[in-house]
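Each chain you see keeps its place in the complex, though not every chain is here.
Order of writing sets the chain letters: A, B and C. Residues in each chain are counted from 1.
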Amino acid sequence: SAFQFNIVDNMFSLTVATMGAAAIFFFAARSLVAPKYRPALMVSGLVVAIACYHYFMIRLSWQSAFGYADGSFSPTGKGFNDFYRYADWILTVPLLMVELIAVMGLAKEVARPMLTKLVIAAALMIGLGYPGEITQDWTTLMVWGMLSTLPFLYILFILWVELGKSLATQPPSVRSLVSFARLLIVATWMFYPIAYGIRGDSLPGAIPGLIPEKSGLGVVGTQIGYAIADITAKAGFGLLIFFIARAKTESMTDEER
Amino acid sequence: SAFQFNIVDNMFSLTVATMGAAAIFFFAARSLVAPKYRPALMVSGLVVAIACYHYFMIRLSWQSAFGYADGSFSPTGKGFNDFYRYADWILTVPLLMVELIAVMGLAKEVARPMLTKLVIAAALMIGLGYPGEITQDWTTLMVWGMLSTLPFLYILFILWVELGKSLATQPPSVRSLVSFARLLIVATWMFYPIAYGIRGDSLPGAIPGLIPEKSGLGVVGTQIGYAIADITAKAGFGLLIFFIARAKTESMTDEER
Amino acid sequence: SAFQFNIVDNMFSLTVATMGAAAIFFFAARSLVAPKYRPALMVSGLVVAIACYHYFMIRLSWQSAFGYADGSFSPTGKGFNDFYRYADWILTVPLLMVELIAVMGLAKEVARPMLTKLVIAAALMIGLGYPGEITQDWTTLMVWGMLSTLPFLYILFILWVELGKSLATQPPSVRSLVSFARLLIVATWMFYPIAYGIRGDSLPGAIPGLIPEKSGLGVVGTQIGYAIADITAKAGFGLLIFFIARAKTESMTDEER
């Protein structure tokens, strides 16, 4: 329906603007932190810039997928829309890992292997989720979803534990921020499988068939869910990274160059 | 009517130009204040840049909503026009809070909780107002309007009190500016609910039904009201923030790097 | 007629180019004066940049207002053309005031109230003139014109007196420039009401009905008059401001940082 079309279109528009503004902010804010933490902000800026570009393409794809006759379908394959998002994730999720580890300031020997494991898990998670995203068969979606959830849980576990461990070594002003970072990651990342599940639930044969089939609600819910998740997990998270970098910068005034 | 179409179109055009000029000014003016206050100007520049972009889109949306046959309606849903504005607010109002608090130079322990409360209240205010903005039913509009007014009053109250308290700790040259800032915020923010009410008053069943229904005056009044409010609350306010930063910069000549 | 169309179109084109070139010059020339006077040049650059943008829009509006059949009229309302100019003035005239006062280097206590009075007078002058600009009735035009002339004279009076007073406190090399600035302001600003009157004189019922009605000469004269006035009052005046800043920079070699 037109309302559904518009609400998703608006959400995409808001996401483009937020990512763009965030990119300008992160790049400009590098001068507000110590040189040691500037790469973290640069990566953050890169993440939201990539997201801004992809959401711009996603919005174009959404607009060309539906003609105006009150939301009827036009020939562009809808599958195309979903690839842009996964292409975006496959670039930005590893970068988010890099960003977080960079601002922790961990020793190389700890950081490097952890980052490698996280990046591989991220690639697995995204790769295993894609077949489920483009299918219209509930069983397929569930199978791939579950496979994808394994590396997903692994990542969340590693991050939770490692961030917890690092709490002891962080300056006091930073501890609450790092603690909050842990919560934020888990909270925002939860949205992704939920959004994925919303779409699943609208397919024929879905087990808790709460969402009526063919109502479009599934698609709408998924797209909006992912957009909200992306804003919080990329721009919001980057902002938190900035606060952590800022706090650490202020607590190192003497040794700081 | 054509006159009404043009007057709103012109207002949007003026707003785009003002926001653009303001953005160039705030970004360039960072070099005129001490490093401590530059983030405030950068945020100010970001606010008007975001507003410039959104008003450009709002103007396009307005132009595509009306064909030329002396102002007759064409198929683009008018609801779309309003979302751009609320999308803009949801990004810029929190940033305005940040900007103000940044230039106050308050201690972190005071600033952080205050900012959190203000941002949450801002999100509530905007979120609660949107349903009323898109409805054509007067009762709905009034209900949501009143709900939205609660966080609105809360914000104004907090800002009034806190700015008042900070007067004692500010350098003398800044006090009158800060005092004026308090007044400006209240005066300009008043325009928003008034503009909202103008639209409400043109709906069927409005209680002080001062504005004739179906005359288009309601829509025209709302759009122009919001545009004037936005110019003063964003560009004008940012200019005031600049003056405060400038005054504080000049009063700190020795410790200043 | 085609000739009339072209002469105005050419004038607008020349104005766009002049304002653009002036903007590049003023922004680049900031490095040629002391830091104290750079804001004046930045504001000057902003003024001509805003004028360049508006004249570009004015030219587009002029071109779309007339189809080629030897200058026949096409549907775009001509009222639209005039708003761009007034929108431009409402932004640039206050900035011109700022620019002039900035380069005078007056003490804050003197500058601030004077600037406030001038800006309010400027807004009044422009606001009161607009109804007369868009009317086709001679009496209306004259009434609003006279109302607008009051703040107009007030501004000229204040500037003449204040600039005269400041002559005593300026370095010798600057005095002739400041003197010339006074003359320039009065001379160029005279063009505005004259151009306004030319249009008035072409309306039916004009008292010294020197300009034949319906000849288009009125419109042509007004547009060209305003364009010439704008070039001298913005680019020419900004150039003078530059010379004053340059002269003052050279006379302060020791204390200058």
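Here, a residue touches a chain if its C-beta (ideal position, glycine included) is under 8 Å from a C-beta of that chain, and two chains touch if they have at least 3 such contacts.
Note that the structure is predicted; figures quoted are calculated from it, not measured.
For this complex of identical protein chains, the structure file gives a whole-complex count of 6 copies, while the figure shows 3.
Quick note on the criterion: only the chains that are shown with their structure count from here on.
Of all chains in the assembly, none touches chain A and also chain B. A summary of chain positions shows that the Cα centroid lying nearest the centre of all protein Cα atoms is that of chain B.
Chain B and chain C have centres, each the mean of its CA atoms, that are 29 Å apart.
Chain A and chain C have centres, each the mean of its CA atoms, that are 51 Å apart.
Chain B meets chain A in the complex at residues 39, 42, 46, 49-50, 53-54, 57, 75, 77, 79-80, 83-84, 87-88, 90-91.
By the touch criterion given at the top, residues 2, 6, 10, 13-14, 17-18, 21, 24-25, 28-29, 32, 68 of chain A touch chain B in their complex.
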